[in-house]
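Here the complex is missing one protein chain, while the rest keep their positions.
So, subunit A:
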């Protein structure tokens, strides 16, 4: 009897392996719709590190789920490996059966924890097949446990043993189907295979070597104009969509989703899956884009935007990277949003709201607001700020950015210059030679406009000699520091929070000596300083350095909510139920401090634009200037 059960297990194992391979081949044919990408096969070797270190960093933020997954997935993989040895290779060793029983117990425990979580599933989790997956995995674990136990216990079980054997085989077949067929039919266990391959062939592999948040340039000369159809994605990008586990952490973090704008990042990725699988996968069973139907009609051969995805969904994104930060499968949502936007902007010219006006202003005046370049430094007319002429030399080059045209932000800029002068920093500006950095153009999909501005700025900056650039605008900072190198612009760029931190640490800023304690305030992290560049500590250290206690909001630092400006969202202005800055102001009110420090001209404008009772919005440099001796 035991002899025949062992052979049945061998048969079942190889049947499952064949089905899995067949399914993988089918799925790979879908990925092959995409164009080629330069990937390193060494990624396969790096996969374990990426799995156990990089993914762990994200997953460990939810420890209970992480533990459940370690047990279920670890147990499952161990079962598969042991079965491959013992039954696949027909070793039929008793001690391997003992190990199998142990691992099956671990997996059973993990699946049990997963199932318990599903009883009170948070709304961000998808239902459908995902809801029943833990039960199926339990069945598989139990089947393994019974089969291995039976084989170890030997033939003395008699009639009961035969019944148990049949039951175990049934359980293994039912539960194992989930594993074997998942990748081929687009069932939940697709994530295990696609997820591991995604780690190996990640479209942004450099993120495993350090921070990587820059957008990649299009080769315009080669006719690249963004993604119109599934075929315009790289194959490993299509693979990355299949890695999604529909956990909805992106959905929970997305400011546009919370505001009721028609964007759910999880659904966006699933829309891409529907487009590449031509609707053959099981129907999506999660929350839709707010205010939209969940069902999509896939029309093969048609553009993605306008068929499976509405343009408003695309334009709701603030590119705040909260989704990317939270994704346990390391999917890069923002890359996909911008790639799709590039097609809509570059090919169709359909940028909604004031977006097209902003792009026209950038083309015609090199500023977002359509201002004359000569007035950018009018606020500094009495500050004796040197304006560099070609060939001139300075230690620090200050780039004020678009905030220089905003009368509110000019106060902050004046405060910054005052502080830098008090600290004896040699700083100069470009005057009328400074153009927009191209951030808005690039995030609105106008890659051609961005590249024109980037190249022009790099050529301009080459005419001057300076040690470092300092800017109070995180968008300018991110563009120059991370996105200009692709065009040959290598600059050392500091955000002003870092410079102020540096000066305070060296006691270079003369501060008032009086001991009157300052009231605490809260700090709003700019996305392009924080999540994009890990600049979480510098602004907090500055506030600490001038003796102000920071009461952090519940969503701060890595989890900070966007102000709603980024990615040109303030220009496209897609309507929702609420406005994102209003929600952020609620977060600020919750701290009860009545004051919020900001470190970005755009956050300043968005938060000051909140109507009704609101907290005071004060720029970091203004707070330091207040404390000057």
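Note that in this section contacts are C-beta pairs under 8 Å (C-beta built on N, C-alpha and C of every residue); 3 or more make two chains touch, one makes a residue touch a chain; residues count from 1.
Basically, contacts and distances are computed from a predicted model.
Asker: Assign the chain not included in the display its UniProt protein name, restricting the answer to "ABC transporter ATP-binding protein", "L-aspartate oxidase", "ATP synthase subunit a" or "Electron transfer flavoprotein beta subunit".
Answerer: From the listed options "ABC transporter ATP-binding protein", "L-aspartate oxidase", "ATP synthase subunit a" or "Electron transfer flavoprotein beta subunit", the omitted chain resolves to "Electron transfer flavoprotein beta subunit".
Asker: Just name the one of A:335, A:446 or A:525 that touches the chain not displayed here.
Answerer: A:446
Asker: Just name the one of A:11, A:122, A:349 or A:424 that touches the chain not displayed here.
Answerer: Touching the chain that is not displayed is residue A:349.
Asker: Just to verify: which one of A:360, A:383 or A:505 makes contact with the chain not shown?
Answerer: The one listed residue touching the chain not shown is A:360.
Asker: Which candidate, A:51, A:208 or A:371, sits in contact with the chain we can't see?
Answerer: A:371
Asker: List the subunit A residues touching the unshown chain?
Answerer: Touching the missing chain: residues 220, 225, 345-351, 356, 359-360, 363-366, 370-373, 446-448.
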